[in-house]
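Below is the structure I would like to discuss, written out as structure tokens.
Only one protein chain is missing from this complex, and each of the others stays in its spot.
Letters A and B mark the chains as written, and numbering starts fresh at 1 in each.
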Amino acid sequence: MEQLVKLIPLFPLISFAIIGMLNRRLTKTHTAIFACTGVFLSFIDSLLVFIAQTQHHTTVEVQIYEWITVANFNSAISFLVDPLSSVFLMVITGVGFLIHVFSVGYMKDDDGFRRFFAYLNLFIFFMLILVLGNNFLVMFIGWEGVGFCSFMLIGFWYKDQKNNDAAKKAFVMNRIGDLGFLIAMCLIFTNFSTLNYSTLFAPGFITANPVSTGSLTLITICLFIGAMGKSAQIPLYTWLPDAMAGPTPVSALIHAATMVTAGIYMVARTNVLFSLTPDTMMFVAVIGIATALLGAVIGLFQNDIKKVLAYSTVSQLGLMFLALGVGAYTAAVFHVVTHAFFKALLFLGSGSVIHSMGGEQDIRKMGGLKKHMPVTYFTFLVGTLAISGIPPLAGFFSKDEILASALGQHPVWFVLGMLVSLMTAFYMFRLLYLTFHGQFRGTHEQEHHLHESPSNMTIPLIILAICAIFAGFIGFPHAVGQALGIHNWFGHFLSPVLGESEIHFSAATELTLMAITTVLIIIVILIARNIYITKKTLPTPEHEPLPAGKNIIYNKFFVDEFYNKLVTKPLDRFSEFLSSSFDKGVIEGIVNGFGKLTVRTGQTVRLLQNGNLGFYVIAIVVALISLFLIFLV
Amino acid sequence: MGITVYIFWFLSFVALISALNVVFAKSPVHSVLSLIITFFAIAGHYLLLNAQFLAAVHIIVYAGAIMVLFLYVIMMLNLNKETEPHKKNYIKFISVIASCLLMITFVAAFRGAEIEGATSPNDSIGLVENLGKVLFDQNQFLLPFEVSSILFLAAMVGAVYLSKKELH
Partner (left out) sequence: MQTLSGIPLNYYIYLSTALFCIGVLGVMVRRNAIIMFMCIELMLNAVNLLMVAFSRYLGDSSGQVFVFFIMAVAAAEVAVGLAILIMIYRNAKTSDTEVLNELKL
């Protein structure tokens, strides 16, 4: 078992090393084989670990080696496998593998094929380190590592400055969050003298320490700031939509299924701390729902297929944080899992569409793709239904659990969450209708070029679609499940780490809730159908003026411009000032001053070197006398 | 106050006077000759100190070899003229002051020093027999002794190489 755990992150690392070092000496086929095998072996390994977890429920700790030992600070590179991390392992390696396979087809004509797979493998490695780590420091290694890979992959097509800017933006935004995480780590260590999960989260450890609620709140807030950066929450969410500049499989893997859920994982992992600080929980919930609403509203009017999905991701992540905020950790993790399936599916579907459209991402120029790409269409439809929350697809169960937990906390959460899921259904179906239904609106050349993607791209889609349909059953609603004799397996499995859900409704209440949500969602879908199919409404073309309200939303509430004005511009000016005045005046003055001083001194002291032997001897004698006087008298 | 004390004072006096003459003599040859006298006086001191072997070696090496070499060079280069320009007076003044100060410092430094002597000084350590034993028997100075022969070889080669006329 321990050996198996050690091997999990090793496979992607090895394939990364092979691809990275051999690079051009590998053919594309071999690269693809190495990359996919690495992740696949890791997946099989994770599967074995996961199965062992389901049977034994034992927490496994594996120490690789002692890393830092300074005074009372001990940190080892060690791994922890418990139900929570094993679930994440499955998602990362499983979805990761499918996306690798998809990428082989998607990237086959790209020059950076090998580079791409090297980064992708490295990403999988760091992500595994992140979830496997047994202390905050190891998690931080993974945390920074995935950030780095994300940076490299967003700027993958580095010849376009726009992509580089997006990459930089993502990196800087993440750094702000990372600072929060770092501060939180320092605070945890000063308060508890340990960074190890197994020590820190042992029952009764925290309460046994004399730590004030204030400092606990500070710790959790800082942790949450870290999560904000990584998981794109207000106010650090703006990097995620821009991150779509990277190749689509990257968006699917990193910016939808895995990396952005690292924040959720971190909060779920530290749930012991969060549960003790109701203030932070409130804060998390508020930020979560605000982000969810904002993302959903902006998503309503976007015309770029990937931007819609990106804002949808932001919004779904917001929902997950809402779940965390109301204490429903299991619901949040459950939604992470289902979301990973259907969002990866949607992104890969959009990738397939973009591939077929020859790089076009604007849905105003698509339409009627249904008959050209049936497999993509049906899988995309499944994904859309799943994210909208139509029973019995995966999204329905997880979203329902979140909404139920929200209702248990306060009805306001429920209403707002409901609103978010209705908007989600609307913009997703708008996307589906505009892309796949109606008449084709692109050029003739594009129409001629339209084709179904090759099987190595469609098979991952089909597998993900199957997952998106059935994954929900692992977390069957509690009360209804009891009535039907179906067990909420997922909640039970995670309960050793996340605790049992405290909110229980009667079967009747649960059913009513489900019925209400489902009916409302279907109504919204019909409205969307009415607008985009029956009336054939099209989004306003690029250069025509929009109504004021729509314009604000289309431009994402001008948040980017606001950040520019408030932070970037002043910083730029400050840097300008530093480079022109401070650097030229003070720094250069000091540096040149030293140079001048040396030259002047040299010129003066040079005169002492008159080449006269007698003079030297006198100097020696004088020095000798001085030395004697200093040391003997 | 035995005879040795008188001899000590006499030898010291000769050594110092002739040493001063080395420095202040106008002609280089006079300097050389004064230096030879100084060396003889020092050899006398060696005898006083029961270092008979060293006294002999000293006379042979310094008076016999080195000073002859000096004299030879002076003669060969025809330097025996009293034309050597003198240093400026203020430099001479400074030099005298400096060397006096050095002397004072040294004396001041040594004045308080209490030197532990051997309980029963051995009169025969300066004999050839004893020195030979120390030099060869005890493996203490054997290696430096052999190395010094290499030094001589190097010095010889160097001297020959340096003083030969350059061939163009």
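Throughout what follows, a contact is a pair of C-beta atoms (placed from the backbone, for glycine too) under 8 Å apart; a residue touches a chain by one contact, two chains touch by 3 or more.
What you see is a predicted model, and the numbers here were worked out from it, not measured in a lab.
Participant: Which residue numbers on chain B touch the omitted chain?
Facilitator: 1-2, 4-5, 8, 12, 15-16, 19-20, 22-23, 28, 31-32, 35, 38-39, 42, 45-46, 48-51, 53-54, 57-58, 61-62, 65-66, 69-70, 73-74, 76-77, 79, 84-87, 91-92, 95-96, 98-100, 102-103, 106-107, 110, 114-118, 120-122, 125-126, 130-131, 134-135, 140-141, 144-145, 148, 151-152, 154-156, 158-163, 165
Participant: Considering the whole complex, not just the chains shown, which residues of chain A touch the missing one?
Facilitator: 606, 609-614, 617-618, 621
In the analysis below, only the chains that are shown with their structure count from here on.
Participant: Between chain A and chain B, what distance separates the C-alpha centroids? Give it in angstrom.
Facilitator: Chain centres of chain A and chain B, defined by C-alpha means, are spaced 87 Å apart.
Participant: Flag every residue of chain B that touches chain A in the complex, lowest number first.
Facilitator: 87, 91, 94-95, 98-99, 101-102, 105-106, 108-109
Participant: Which chain A residues qualify as touching chain B in the complex?
Facilitator: Residues 614, 618, 621-622, 624-625, 628-629, 632-633 of chain A touch chain B in their complex.
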